[in-house]
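Dropping the structure in here first, questions after.
Yeah, one chain of the complex is gone here, protein chain that is, but the others are all in their spots.
The first chain written gets the first letter, and so on, giving A, B and C; residue counts start at 1 in each chain.
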Amino acid sequence: MKARIFVTLKRGVLDPQGKAIQRSLSHLGFEGVEEVRVGKFMEVRLAAMGRADAEKLLHEACRLLLANTVIEDFRFEIDG
Amino acid sequence: MKARIFVTLKRGVLDPQGKAIQRSLSHLGFEGVEEVRVGKFMEVRLAAMGRADAEKLLHEACRLLLANTVIEDFRFEIDG
Amino acid sequence: MKIAVLVFPGSNCDHDAYHALRHVLGLDACFVWHKEDRLTGYDAVVIPGGFTYGDYLRTGAMAKLSPVMGAVRRFADGGGPVIGICNGFQILLESGLLPGAMIANESLKFICDYVYLKNESSTVPFTHGIPSASILKIPIAHYQGNYYADRETLSALEGNGQVVFRYCDEAGNVSPDANPNGSVGNIAGICNAGGNVLGMMPHPERCSEEEMGSADGRRIFTSMVRWLEEKGR
Partner (left out) sequence: MREVAVTPELARQHGLSAEEYERIRKIMGRDPSVTELGIFSVMWSEHCSYKSSRVHLKKFPTKGPRVLQGPGENAGIIDIGDGMAVAFKMESHNHPSYIEPYQGAATGVGGILRDVFTMGARPIALLDSLRFGRIDHPRTRYLVDGVVSGIAGYGNCIGVPTVGGEVYFDESYDGNILVNVFTLGVVRHDRIFRGTASGVGNPVIYVGSKTGRDGIHGATMASEEFDEKSEEKRPTVQVGDPFTEKLLLEACLELMKTDAIVGIQDMGAAGLTSSSFEMASRAGTGFLMDLDLVPQREEKMTPYELMLSESQERMLIVAKKGREDEVRGIFEKWDLDFSVIGEVTGDGIGRVRMGGRTVAEIPIAAVTDDAPVYNRPAARPEGQDAMLRLDFSALPSPADLTETWKRMMGCPEMADKRWVYRQYDYMIRTNTLVLPGSDAAVLRVKGTKKGIALSVDCNSRYCLLDPYVGGMLAVCESARNVACSGAEPIGVSDCLNFGNPEKPEIMWQFRSAIEGMAKACEAFKVPVVSGNVSFYNETKGKGINPTPTVAMVGLLEDVSTRLVQWFRQEGDLILLAGADRNAVELGGSLYLNEVHGKVSGTPPEADPAHEARLCGFLRAAASRRLLASAHDLAEGGLACALAEACVTRPAGPIGAAIANPFPESIRADFAMFSENQGRVLLSCPPDKKTGLLATAAEFRITMESLGTVGGTAVEIEGIARVDAQEMKTAWAGGLTGALGFGG
């Protein structure tokens, strides 16, 4: 069973990485890129379990460890 | 115009962070998590342009900067 | 002898390299801003450590795009000696001047400490005259020094004797216990096929004076100087 977790900075929170990336892209001549926000993307392999259990597990895992909810939001997708 | 870029470690390249996360999750008692692979997720705001141009731009940006193709793969989605 | 010390936004070992080269070894070291696109008149190039562009995205990733890196490539193609230290090594990897890539230390911690290196090739400019299998005491300070390369690349490196330094213990044993960051094959430094481009994670510029606790780093710079002198003749 597979799942994908997305952890992103809350809006309004400064993203130094994104800022630096956007800068160097425009130095490179990619003017078209107006903003970049960098987040984490996690691919997770889960043992076979009910969908509801998987959701509960991922939600808890994000809350407790994978996301820093003071400055980050998270969401996830579960396959099938 | 919005796009999302996913940068992931190639299969076979070891992922210390993913391993550590998996370990601490099981310490925390999350039994069902068998593997975690950590990648990057970038939300990009683009100036209005044709879809083909956007694809070309993002592909170039990934190849030149956003991904290190020695160890990483990339893919992206463009809205609308 | 004129040595270029490159300065990128976020370089922070540039002054240390400059100090070691100019004030300790008495060489004509000069800072070169990353927007320069020519390196004419220099005998060697040092890419110092630091956190270019904050190490954001990937270490060395944005620095490789600076104009000066084109000049470094041409300088290297012409056989000129180039040494990348720590972040400088990472920049050389990102720019493809050296093969492979860096990932985070196994411990996922920044590590600042003295380590021991075994010198495996005494032919390249930077180890010229340092007997092979010599043991050097040199500090490391990095978060991403865990060298990775795929199997083919590795066997090529090993085959051509491009592995210049390996982490070892005080007695010279290259063992897992002596590996601070998980680097494949305890690799601490490699060179290109031509031997004139060296990348190493440890910091020779930090131990070029006895009072720093080791002066072994100076041996690497003096080798380079000797190599240049002999080549000059």
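The rule is short, and it goes like this: contacts are C-beta pairs under 8 Å (C-beta built on N, C-alpha and C of every residue); 3 or more make two chains touch, one makes a residue touch a chain.
Everything quoted here is computed from the prediction, not taken from an experiment.
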{"item": "Chains shown that the absent chain touches, full complex", "value": "A, C"}
{"item": "Residues of chain C (touch criterion as defined above) contacting the omitted chain", "value": "9-10, 12-13, 15-16, 19-20, 50-51, 53-56, 107, 109-113, 139, 141, 143, 203, 205-206, 209, 211-213"}
{"item": "Residue ranges of chain A at the interface with the undisplayed chain", "value": "9-10, 12-16, 19-20, 23, 68, 70-71"}
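Here, only the chains that are shown with their structure count from here on.
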{"item": "Euclidean distance of C-alpha centroids - chain A vs chain B, Å", "value": "9"}
{"item": "Between chain C and chain B, distance of the C-alpha-averaged centres to the nearest whole Å", "value": "29"}
{"item": "Distance between chain centroids, defined by C-alpha means - chain A, chain C (Å)", "value": "34"}
{"item": "Residue numbers of chain C (touch at least two other chains)", "value": "57, 62, 65"}
{"item": "Overlap residues in chain B, where contacts from two or more other chains coincide", "value": "40, 64-66"}
{"item": "Chain A contact footprint on chain C (complex, rising order)", "value": "53-54, 56-57, 62, 65"}
{"item": "In the complex, chain B residues that touch chain A", "value": "6-8, 18, 21, 24-25, 28, 30-47, 49, 53-54, 57, 60-61, 64-66"}
{"item": "Chain C contact footprint on chain A (complex, rising order)", "value": "16-17, 20-21, 24, 27-28, 38"}
